[in-house]
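First the structure, in the form of structure tokens, and then the observations on it.
For this depiction, one protein chain was excluded, whereas all remaining protein chains were kept in their positions.
Right, subunit A next:
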Amino acid sequence: MQKPTFSAHGVTKVYHAGEIEVFALRGVDLELYEGEIAVLLGPSGSGKSTLLNIMGGLDRATAGEVHFRDQDLTTFSERQFTRFRRDHVGFVFQFYNLIPSLTAWENVALVTEISSNPMKPEEALEMVGLKDRITHFPAQLSGGEQQRVAIARAIAKRPEVMLCDEPTGALDSKTGVLVLEALSRINEEMKTTMAIITHNAGIRQIAHRVFTFKDGRIADVAVNDQRARPAEVSW
């Protein structure tokens, strides 16, 4: 059987907000495989983002184990986390998080400069359909275009994993489809493992598996036998 890219066992995360303990995750088990698109659904505060942050090396689990391939993320130092994010993970966020003082091309080059085997920035931008916008600054791009630059920036280093937190959250349906198409195309061409958080139930149709979160636990896992093309999705 194929070895999972990610495996999480009994992951618990407790935040201390003043004197109150908030359980963001209460013992989550999950495995993600190469080339798989996993969609994480669930209401606000159900723990999706916390899990994504822990998998991406942005946050640390209070208890439990998280493995990326053979490496145990729970034992990582701050320096190792940085290295891990730099080499293996691509992030896409709801609010794009582009550097406003860099052009589209430069935003992508920002990452390719520090990667070991990157594609050319223009190549990455071409994959998201923005080849003719490379000299534009973020302020000169629409929301959808900005998000696609963010995706180009995430894929340019050829990451094994892409973690997307509400990538279409700030976009209208038509633009959102373009973003999903970009993600889906990358998944197919590069066999990148993807975890996508969304509030948008429509997006579940492009996933291989759908994890539903509730109160810090995974309440349901559904396998999608009939995956839809992004163009067929609407919301």
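Details
The rule is simple: contacts are C-beta pairs under 8 Å (C-beta built on N, C-alpha and C of every residue); 3 or more make two chains touch, one makes a residue touch a chain; residues count from 1.
Just so it is clear, contacts and distances are computed from a predicted model.
One chain of the assembly is not displayed; among "ABC3 transporter permease C-terminal domain-containing protein", "Peptidase", "Sec-dependent nitrous-oxide reductase" or "HPt (Histidine-containing phosphotransfer) domain-containing protein", its UniProt protein name is "ABC3 transporter permease C-terminal domain-containing protein". Screening A:33, A:76 or A:137 for touch with the missing chain picks out A:137. Within the whole complex, the absent chain has one touching residue among A:11, A:25, A:38 or A:109, and that is A:109. When the missing chain is restored to the complex, the residue among A:5, A:53, A:168 or A:212 that touches it is A:53. Against the chain not shown here, subunit A presents residues 49, 53, 56, 58-59, 79, 82-87, 89, 91, 93, 95, 97-103, 105-107, 109-111, 113-114, 135, 137-139, 153, 165.
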